[in-house]
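With one protein chain withheld, the remaining protein chains of the complex are depicted in position.
Then we have subunit A:
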Amino acid sequence: MPSFAALLPVILLGTGAVTAMLAAPRLPGLARWIAGFALVAACVALALRLGAPDGLSVLLADDRMSRLTGLVVCLSGLGSLAFLRPDGPSKEGPALLLLATLGGVVLTGAVHAASLFLGLELITLALVALFVLPLDRPALEAGYKFLILGAAAAATLLMGLALGHAATGSLALEAFGGREALLTFAAALLLAGLAFKLALVPFHMWTPDAFTGAPGAAAAFAGAASKVAVVTALVRLDAVGLPQVWALGLGTFAGVSILLGNLAALRQDGVARMLGYSSVGHAGYIAAALATGAASAPAAALFYIVTYAPALLAALCVAALIGRATRISDLRGIVWRRPLAGAAMAAALVSLAGLPVSAGFFGKYVIFTALIEGRAWALLALAIAGSALGAYYYLRFVALIFRRAPDPADPAVRWPERTLLGAATAIILVLGIRPDLLLDQIRAALP
C-alpha cells in the first residue's frame, strides 16, 4: 500500500473528475475550472515529490520515473483542456479528460498486470467518450473505430497477461522476463495490445479518423498524454527482459510505421490528417529506439515523446482554432493575422520536422544515437528516410504560414489557448537550446 502522499495525484484527479461531473450539467464553466484546478494541483503534487525516495507497492510504482512522466501526462492533459471547446450537447468533457489523465497517471506507475490493464482501459474508454462529444458523423466514426479496435486490443492484452500468468504464476510485470515458449506468446500478445495505443502500423487505423473527426483536444490527448503514458509502460516492460520476439516485433512495427506513416502523411492536404499520419511515423521512431536494446534507448524514447507532446498540442490547437477541416490553404499568412498562433504553429512544425533550434531536433538526435549504439542499421536508414520525408511535408506547411494573404476570417484566440500556445512554443525553443534540462531529469529517473 503506497503512502498517502504518493497517491495524492491519483486522489486529486479522481475527486476532481467526480466533482467536475456533478457540476457539469448546471455550471459547465465551473466544471472547467475544477478540472483545471485538479490538474494543476496534481502537477504540483507530482513536482514537489520528484526527488522523494522510492516507495514499494504491489500495483503502482512510486519512483522518480512515474512522477516525472506522470507530471508530463498531467501537463499534456492541462494543455488539451485549454482548447477543449465547451460546445456540443454534453458538458462532461472536462470530467472525461480528468478520467483519461487519471488513467495515464496510473499507467505511468504500472508494475502489475492489473494496473497496466486498468490504466490502458481508463484512457481508452474516457477517450471514446471524448471522441464522440460532437455527436456528428465523423466524430461517431472516430469513436466507434477507437472503441472496437480498442476492445480487440484489450482482449489481446488480457490474453497476453493470462499467458504470462500461466507461465510464471505471477501477475507482477517484472516476473515476465524469461525465454519460455508461453512467455514468447505472452510478449507477442502484450506488444500487439500496446502497439494499438501507440498507433504502430498494423494497429494504426484509428489515428487519421480520430485526428480529423474527433474534437482537437481529444485527438491531442490521444496523441500526446496517452502516448507518454504508453511509452513509459513500454520502457518498463522493456527493462524486464522479455523474450526475443518483443524486440523483433517492436523493430518490425517500427520500420513499417516510419515508412508508411510518413509516406501517407506526404499526400495529405488536411492539417489534422497530416498530423495523424505523421504521428504514426513518430511512434515508429520511438519503437525503433526501444527495439535496439541500446543502453541509451529508454532515455531517448522518453525524451522523444516528451518533446513531441508540446509540438503536437500546439499544432492541433491552431488547427482546431481555424476549424475542424483545416486545409493547408487555410494556414496561408496566419502569422500576420494571429502572430501567436502562427508562430506557435511554425515552431511546432519545425520541431516535428526535427530541425535545429527546436526540441524535435534533439529528439531525433537522441533516437539516431540510440540506433547507432544498437547497431540497427536498417532501422537507422528507415528513420533517416522518414525524417527527410517529414522535413519535406512539414516545411510545405511552414512556408505557407509566412506567405502574405488577404484574409478576413480571424479565429478568436482565448486566454487558455494563448497560454497553451505560448507555453508550448517556449518549451520547444528552450529545449531546442538546452536539451540537457530535460535529458538530465530523464536520465536521473531511469534506474
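Heads up, the rule we're going with is that a contact is a pair of C-beta atoms (placed from the backbone, for glycine too) under 8 Å apart; a residue touches a chain by one contact, two chains touch by 3 or more; residues count from 1.
Everything below uses one rule, namely that contacts and distances are computed from a predicted model.
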* **Per UniProt, the name of the complex member that is left out, chosen from "Sugar ABC transporter permease", "Spore germination protein", "Ribose/galactose/methyl galactoside import ATP-binding protein" or "NADH-quinone oxidoreductase subunit J"** => "NADH-quinone oxidoreductase subunit J"
* For the full complex, which residue in A:Ser90, A:Thr252, A:Thr369 or A:Gln441 touches the chain that was left out? -> A:Ser90
* Structure fact -> Among the options A:Leu39, A:Ala61, A:Leu122 or A:Val413, the absent chain makes contact with A:Leu122
* Structure fact -> Where A:Ala5, A:Ile148, A:Ala181 or A:Ala399 are the choices, the one touching the absent chain is A:Ala181
* Residues in subunit A touching the chain absent from view -> 1-2, 7, 10, 14, 17-18, 21, 57-60, 89-90, 92, 95-96, 99-100, 102-103, 106, 114-115, 118-119, 121-122, 125-126, 128-129, 132-133, 135, 159, 163, 165-170, 180-182, 185-186, 189
